[in-house]
Each structure stands twice: as structure tokens, then as C-alpha cells.
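This is the structure, below, for whatever I ask next.
Of the protein chains in this complex, one is absent; all others appear in place.
And then chain A:
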Amino acid sequence: MLVIKNLKANVEGKEILKGINLEVKAGEIHAIMGPNGSGKSTLANVLTGNENYEVTDGEVLFDGKNLLEMDPETRAREGMFLAFQYPIEIPGVSNATFLKTALNEIRKYKGLEEITPKEFLALIKEKASLLGMDDAMISRYVNVGFSGGEKKRNEILQMLMLEPKFVLLDETDSGLDIDALKIVANGVNIYKNPNTAFLVVTHYQRLLNYIVPDFVHVLYKGRIIKSGTKELALELEDKGYDWLIKEEEMEKV
């Protein structure tokens, strides 16, 4: 589904991604782990087309199409979804207006009819209840006055509503207590299906107890230095990143 070849990217002129190679197939869950500043969030931003990140080399194919040539909204309409690390507030715009507009843009792109207000309301209520969210949040302004946990839950609600093919979770566990974490993970597990793939960006192994990855990759200084299965995450939890980093430095020498 997603093929990343030798991807290099700069932020403010500094090279952060130094040649990423990764293939994610439909139905798979991949976790990207790594210490702070390794380029995890940069990867998420580059894949979704944030203009503050400049791609300098490499190629990304999304269902065979050249992802890097698409503008951010086209990527979203093609089914690329980012659950933001820091969801943005949009004062005066209700969750319902925002999500209905987004959903209809995506439907239009797919050649589908616009959803009727009645269908939309039924759908959002159904999805919100899956996440234990109050109906009141449907009419609240997007992320305004939401607690950290509510914001993350709102991201997952958007995922359930927009039904993307490829989901990027950027540090979705940060700032969540264990109950909120379980709810968010539960949302992801409900949505998981053979046609969808996930790339879970996380600093800690904790989230991976609830969203179990098929593959774990360690990102360090803009490169994937080790790939493995979910056991690798446990090993990292146990031993930290240092041993891997040492290995990497040794190889360089």
C-alpha cells in the first residue's frame, strides 16, 4: 500500500530524514519508535504534505501513485490520515460542520453523493458512542476547550468517520492516562481491517500493549537502524535505545 524509498527531508534547511526505506502492506500495523529528535514526527508530516518540511530526495508510492506530488488535501482524499500529536483548535467551527465538510470532500473525490444531514448525524452519534464520547461534543467547537484526552479521542473519532486507508498515529499516547489510552486504542482496534494499514509513531512501548504491531522499526538520526517484530518493542522497553545506538555507531566505525 505504501512504499517509501530513500526518503530524505529537510526542516528549516537541516536534514532530518536521511534516507528512509519502508514498505507497509494493507492490513499491517507498523510501529516507528525512536528517541526524541530522531525524525519520527517529521516522517508523519512529510507523508501528509506539511509544507514546512522539504523533501530533497526519494520517492513515496501510495497505492502505486506518486504521493509526494499530491497536495495535502488530495493525500487526505486518497485515504491518508494523520492523528495529530497536537490537535489544532478551530474556534467557532463545530465538530459537526468540520467533519461533515471533510467527509463530503472525501466522498466527492470518490464520486459518491454527499451525505445527508440526517445520515451524518446518525453516523457521528454511532461513532462517538463507540469512543464513549458525549453527544454534546458534536456541536462543540473543534478541539476548543478540550482536555488532552478529549482531543486525542476526537482525532480517533475523525478517523472512524472519514474511513481512511492509511492511518498515521503521531504520538497519540502522549498526555493520556491509562483509561484514555485504552479508549483510543480500542477505537483503533475497532477500525482495524484487512484493507487498512497503520503507522504508529510512538516514543514509548506502552501504547503497543494495546495496539499490537506486526512490525517495529527504530528510527535514529533520520534512518531506520533496526526492524523487527513486536518483541523488539519489549526489548527496547527493557534496555532502552542506547545499546542499539552503540551498535549503529560501531557499524559506522
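Simple rule for what comes next: a contact is a pair of C-beta atoms (placed from the backbone, for glycine too) under 8 Å apart; a residue touches a chain by one contact, two chains touch by 3 or more; residues count from 1.
In this text, contacts and distances are computed from a predicted model.
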Expected UniProt protein name for the omitted chain (select from "Aldehyde dehydrogenase family protein", "Cytochrome c oxidase subunit 1", "ABC transporter permease" or "Fe-S cluster assembly protein SufB") would be "Fe-S cluster assembly protein SufB"
Touching the hidden chain, out of A:Ile4, A:Ile32 or A:Leu162, is A:Leu162
Filtering A:Glu51, A:Asp177 or A:Glu251 for touch with the omitted chain leaves A:Glu51
Contact with the hidden chain, among A:Tyr109, A:Tyr191, A:Tyr204 or A:Tyr241, goes to A:Tyr109
In the whole complex, of A:Asn6, A:Thr56 or A:Thr101, the residue touching the missing chain would be A:Thr101
Only one of A:Asp71, A:Glu114 or A:Asp179 touches the unshown chain, namely A:Asp71
Had the left-out chain been drawn, it would touch chain A at residues 48-52, 71-73, 75-77, 81-82, 84, 87-93, 97-99, 101-102, 105-106, 109, 141, 158, 162
